[in-house]
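In this view, the complex is presented without one of its protein chains, the others remaining in place.
Here is subunit A:
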Amino acid sequence: MIAQQDFMIVSVLLFCIGLFIIVSKKNAIQILIGIELMLNAAILNLVAFGKFDRANNGGQVFALFAIVLAAATTAVALAIILNVYRRYKTINPDKINQLRD
């Protein structure tokens, strides 16, 4: 069997790659991809520990919920990005610095 620790190490590395993408990228869509990577790292932990909960399936069921929530988040975030692009003609978060028109 695979040790839990291996899953957690993979998840830690994935989380930090996501963090790196979020901090360093200059494009809203790439930042969104970084957020998805961090979410996936969390889901990997849920699934890895869900292996030891056969009766209640806590980990796996909440991994499913987290995946669905990530889908909802992405849909709204992409709608916002499209609106921002329509208004500012750029999706670089550093250049979007005013609240009013």
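In the analysis below, a residue touches a chain if its C-beta (ideal position, glycine included) is under 8 Å from a C-beta of that chain, and two chains touch if they have at least 3 such contacts; residues count from 1.
We take it that contacts and distances are computed from a predicted model.
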Chain excluded from display, named as in UniProt, from "ABC transporter ATP-binding protein", "NADH-quinone oxidoreductase subunit J", "Ferredoxin" or "Carbon-monoxide dehydrogenase small subunit"
"NADH-quinone oxidoreductase subunit J"
Those residues of subunit A that touch the unshown chain are 1-10, 12-21, 23-27, 29-30, 32-33, 36-37, 40, 43-44, 47-48, 50-57, 59-65, 67-76, 78-83, 85, 89-92
